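Missing here: one protein chain of the complex. Every other protein chain is in place.
Let's turn to chain A:
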Amino acid sequence: MQFGIFSVGDVTPDPTTGRTPSEAERIQAMTAIALKAEEVGLDVFATGEHHNPPFVPSSPTTMLGWIAARTERLLLSTSTTLITTNDPVKIAEDYAMLQHLAGGRVDLMMGRGNTGPVYPWFGQDIRQGINLALENYDLLRRLWREDVVDWQGRFRTPLQGFTSTPRPLDGVPPFVWHGSIRSTEIAEQAAFYGDGFFHNNIFWPASHTRQMVQLYRERYEAYGHGPAATAVVGLGGQVFMAERSQDAVRRFRPYFDSAPVYGGGPSLEEFSRQTPLTVGTPDQVVEKTLTFADYAGDYQRQLFLIDHAGLPLAEVLHQVELLGERVVPVLRREFEARRPAGVPSDPPTHASLREAGEDSPNAHVRPHERHLQEVR
C-alpha cells in the first residue's frame, strides 16, 4: 500500500502570528515537504494545480521535475491535474517528459477544478466541466497510446497526423486516477477505463465516500476489469499530531478555526466527529485511518493533507516525521493484515504496468472494447 502527502499549495497567513509567507517561501516549503516525505519513508508526494491566488502551484511538472531530480524512490503525483482547462495535448507532453526525467516515478490524478472564474481564463466554461473532463481525457488516452493521432472534437482544434512527444517512457502511459467528491460521471469514467478512483474524503461524512467508492467498484467490475474488491482506490485524510492529544488539539485549533474552506463553520470537535479529520496522537491517527477500509473497502493509496491553513514549515516537517516514523509503519502492517487474498496492496506502478504489458487496461485506449472482443 502507498502512503503519502497531498498539498493544495495555499499561501495562508499563520493565524497565530499574522505572518503570510511569500510565494517563494511557500514553494520552497512544498519541495522541502516532498524531500522530507522521501526521507522518512513515505511513498507519494502529490501537488495541487491552481491558477489563482492564494495558491502557488500553477506549474506542477516544473515542481515535480525538480523534486524528481532530488529523490530516488518518491512517486510524484498530482491532486489534481485540471483535465478541464488544460489542453490535453500539453498534459500528454508535460507528463510524458516528467515520466522520462523521473524514471517512471509518475502518476496523475485528474480533476475538474471548481472555481468558476478560472475556466474562461483558459477559454472554457465551467458549465461544461463534466463534458470537458470526458472529451479531454479520452483524447489524452489516445495521445499516449497511438503514435499518430487524427482527432476531431468539440473543445479544441482538430488534430491531423499529430504525434505527442516524447512518447511515454517504455511505451507505458502513466497510471491515472480520477478524483471526484460527488460526480457519479467521474466514478463511471474511472471504472470505464480501468483507472484508479480517488475520493478526497476529508470534508465528507463516511457515508458519502462509501457511496461513491462503491459505485466505482461496481462499475469497474461491470466493465470487465476484475472483481469490485480489486478496483484501485485512493483516499484522502487530514491529520495533526502531538504526543498528547490535548496538545494536538490546542496547537491545531487556531489553524482549524480560521482555515480556508471550513473556518468559521463547525467546531474542531464536530468536524472530527463527522469527517476523517484526526487531531490527536499518532496512535489515534492509526486507529481512525484503519476505519477508512471499513467503509471504502481495502484500498491501495492513502494521502494525508498536513500543510495547509498557514501551518509553519517546521511544524509540517514534524508532522511528516511522525507519519513516517509512528503512523505509516503501523498502518502498512495493519492494512496488510486485514487485506483479503487477491486484493492488490499497491496501485499499478510503471514497473508493474511494463510487466503486465497488453494485459493491463492501462495499455489500451478503450480497454472495455478489448473485453467485448474477447467475449465474441
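Keep this in mind: contacts are C-beta pairs under 8 Å (C-beta built on N, C-alpha and C of every residue); 3 or more make two chains touch, one makes a residue touch a chain; residues count from 1.
Simple rule for what comes next: contacts and distances are computed from a predicted model.
Participant: Name the omitted chain as UniProt records it, choosing among "Acetoin dehydrogenase", "Urea ABC transporter permease subunit UrtB", "ATP-binding cassette domain-containing protein" or "NADPH-dependent FMN reductase-like domain-containing protein".
Facilitator: "NADPH-dependent FMN reductase-like domain-containing protein"
Participant: Out of A:R182, A:R250 or A:R333, point to the residue that touches the absent chain in the complete complex.
Facilitator: Among A:R182, A:R250 or A:R333, only A:R182 touches the chain that is not shown.
Participant: Identify the residue among A:R167, A:R219, A:R301 or A:H350 that touches the chain left out of the display.
Facilitator: A:R219
Participant: Looking at A:N131, A:Q214, A:Q284 or A:S352, which makes contact with the chain not pictured?
Facilitator: Counting the whole complex, the residue in contact with the absent chain is A:N131.
Participant: From the list A:Y119, A:W177 or A:F192, pick the residue that touches the absent chain.
Facilitator: Only one of A:Y119, A:W177 or A:F192 touches the chain omitted from view, namely A:F192.
Participant: In the complete assembly, which of A:P13, A:G41, A:G65 or A:P266 touches the absent chain?
Facilitator: Counting the whole complex, the residue in contact with the absent chain is A:P266.
Participant: In the full complex, which of A:G103, A:P205, A:P227 or A:G357 touches the chain missing from this view?
Facilitator: Answer from the full complex: A:P205 touches the omitted chain.
Participant: Kindly note down the residues of chain A that lie in touch with the hidden chain.
Facilitator: Residues of chain A in touch with the missing chain: 130-132, 134-135, 138, 153-154, 182-185, 188-189, 191-192, 203-205, 208, 211, 215, 219, 223, 261-266, 270, 274-275, 368.
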